[in-house]
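Every protein chain of the complex appears in place save one, which is left out.
We just call them A, B and C in the order they show up, numbering each chain from 1.
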């Protein structure tokens, strides 16, 4: 419940967009866990800017350096320190922002909270760049979960709505392995090819219009055992939502049928049980894989609402905190017309931070996982 | 990040539905804060069963006893221990549930997690009854926030959708004081009288049909200062969502325009700034009062999706964990056809737990609140 | 790091000496752990006042009621709530203490910290009575450790110095089972019969003289596996010392040879290894069973310095905070001339809180315990 997250898999992040470096410290990967650092970098590569015309053209290789905790391809059991340099920092454009807050950004509340001492360049500590170390810490958790589960746990995320265009995608029945193999082929990371093209056109139009669009990311985690989560304060939904709302631009999280559940009858909403191959399974998954705050053996399914990027070149009204008068602002620089495709790998990895923590806690409590 | 919640205002809850008592321990109410214990009880009275035909007929007075931390109407600064007795416990009906899990309930995952040792009577520790001590801890936080803010902070919640019927209600412009004064007059706790009657009819139909319906609670907190929340892991949205998902039956949380934001353009979604009476304000509130994880001075607005109560008398398919075969179940007993009206005071108070914690942390960090 | 302690075995305590009740909430006893509640009460009985002329004559049965988390002699996995009533509360004598702080007590700093709102009756929340719920939480941890270890883990404490009289006792070689069986036979809880009688005489003299004496408790925990503790911040010494200094009147903690180690050469201080019955053992135990913050397989040995009870009837100089002048005070009432014998069961059980937490964390990290 502070700048670090987690009880047993605990992550701290640090850094400012235009400072020396950003980074993370992750604690709680059990000694001996095989760690493929290239696979961590691969997740960062999926997140980094400049991958397509749909995203910002800022040039960052986002190469992560592991300072500790990994030796000969295995976790040593010690904290894993990581840094990622800030390379492409053009701080010239931020002088005005010091007193002219960008609408939709943290500028104004951060100015008040930190009494003018926060680093405003590139958004400072509030920058979306901080999702890079978050993703790295998530990718480590992901590998650990896969190792602990013998390969069973597989997280998957995709853009299922962008700019109002909805994809056809059923998270409960989708062949995740097949879809995952080609999700990065389209710059939108949408699993529905028709919708994907339409989404790309919407983003392109927004870009031309110096505007931005938002969307929804659907995340599915397959292969989780029954019983992860703690009743009440650390329900699996609480922990996952806590992490999702830690990602900038996220404004909504729903599990399973989510808000639609609020319109169903109990007789429709309850997922009934049956035996399948000697195993208890549910016939539907309105609950999204969580009952009473615990995973129930079904796929963990949740949807994350991502608002349109706040930085737009279009002129907007705002205020000048020095002159205490109204003014207008065009946020120049290299910005994302749509951050949803880049949010996909962030969400897919960051969810693993919470799941590894809950897994470790379940193991401590005697659950045989 | 465990059975207790919070960094500075820290709450633990304990108890099982049919055990001796349920309760809470709350720490972090500053010494000298005036506490009106009757006002805490009043919030519990709003939550307790049996208030109308729309809710369960279980008879519980839910009288809270304060064991410590309060003296002569003021907080002593020591932890505040509270207990609430379990009076109306008819445990006779739970024998079958030991091996026949109720669909939509925690029964099955709890059975796996606790290896059969959990108390199944009345849902045990997973019972919605545990929201009583949660509400009490929230009511203490509410009073503390009101004291610290000189009366400025006012939380308000209402049912804005039940069984698919939506209320007209604009959380950004509503006259909260007036609405709050009469919100309990209708058993639905819906602020829109026409929708309220329609909702009541839908609930009544579900009750007759041995079924249940869900809904949406909208919560608005007025009067918060700018700057509550911590970037990333403890964003105000993370903390509030964490608490909301700790409430049984909650399956979705969205802030401001939430999922609808994902369909807007940045130029529409950004709340532009202006000066009003010498104060920076936003012209709209799509962000729901939070930017960069910090409160921004606008009303904090969020919506909570509540699934229909899982306990229904209608026959449902399930499994028998002893015989390892399919079976059917009617959940008899006294159940809520709609828990949304009772969720209203729970949400309205529980959100204060997180806000007081963030307030205290902001104060520790030097924010002049 | 607040009013609750522990990561996985987490304990909160609450209560004030003359309030309604004192109590604790303990979380993290794995579901299914057999719990003998009479054995918990037995440890409280060892701690409670009035056992001999060496201790206070306050009449408290200190009967603990378990409100939750235990069913049919086993932990349910839910938090364990406990309360202990305050029976013998004569608050008449505390009016003057409100403004005349007792030397050696928390009165003065508590008055400043809580700005006069703290409950001063009987020491309020600072009372040694709070060691009763601490001991109960410790006794639960103790049973859990014994269960998890198949009976191997056995904590033992004894008074090894009282009023300057030192007992002969070698914690590394002592036959703990035999000594434990008769340690309560003498009111001093000293394992050396000759020293015990001498100690009793010293205490009796102090009592007659309206004074008090302190002492040292030696605690030994046998049967711990290798590897409990976390490097640096949660070294086994850090965790144990943290808990010991949470016990009122404790002013020093040393492990193994402790302060005497500071006078040895490395060649004397290092405990050399050898194989014994195929097992790595140390030939000596200057380290007290902890190396690099981890248990090393040897007995965990530490000594705890307990200051003489601050409440004495002898006249002492102090100040009057109202008149802002010097004055004198005799602390009347029923006080312990020596709290060391009662500190013995407190220490013996409270240490288990930290050890169970570290055990659970080691298990989460993959240690096969």
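We take it that a residue touches a chain if its C-beta (ideal position, glycine included) is under 8 Å from a C-beta of that chain, and two chains touch if they have at least 3 such contacts.
As the structure is a prediction and not an experimental result, all values here were calculated from the model.
Chemist: Which is it among C:44, C:167, C:291 or C:346 that touches the chain not included here?
Modeler: The single option touching the absent chain is C:291.
Chemist: Taking the full complex into account, find the residue in C:68, C:212 or C:349 that is in contact with the omitted chain.
Modeler: Of the candidates C:68, C:212 or C:349, C:212 is in touch with the missing chain.
Chemist: Looking at C:37, C:179 or C:319, which makes contact with the chain not pictured?
Modeler: Selected residue, touching the omitted chain: C:319.
Chemist: Would you write out the residues of chain A that touch the absent chain, in ascending order?
Modeler: 2-4, 7-8, 10, 12-16, 19-23, 25, 27-28, 31-32, 65-69, 71, 74-81, 83, 113-119, 124-125
Chemist: For chain B, which positions touch the chain that isn't shown here?
Modeler: Residues 7-8, 28, 30-32, 77-78, 231, 360-361, 363-366 of chain B touch the chain absent from view.
Chemist: Please output the residues of chain C touching the missing chain, sorted low to high.
Modeler: Missing-chain contacts on chain C: residues 1-7, 13, 101, 103-110, 112-113, 115, 125-126, 130, 134, 161, 163-164, 206, 209, 211-216, 226-227, 230-235, 237-239, 241-246, 248, 250-259, 261-267, 269-275, 278, 280, 282-283, 286-288, 291-297, 303, 305-312, 314, 316-319, 321, 324-326, 357, 361-362, 365-367.
Assume only the chains that are shown with their structure count from here on.
Chemist: What is the chain whose Cα centroid lies farthest from the Cα centroid of chain C?
Modeler: Computed centres place A farthest from chain C.
Chemist: If you average the Cα atoms of chain A and of chain C to get two centres, how far apart are those centres in Å?
Modeler: About 45 Å separates the centre of chain A from that of chain C.
Chemist: On a C-alpha centroid basis, what's the spacing between chain B and chain C, in Å?
Modeler: Centre-to-centre distance between chain B and chain C: 39 Å.
Chemist: Which chain B residues reach two or more other chains?
Modeler: 2-4, 7, 13, 113, 115, 125
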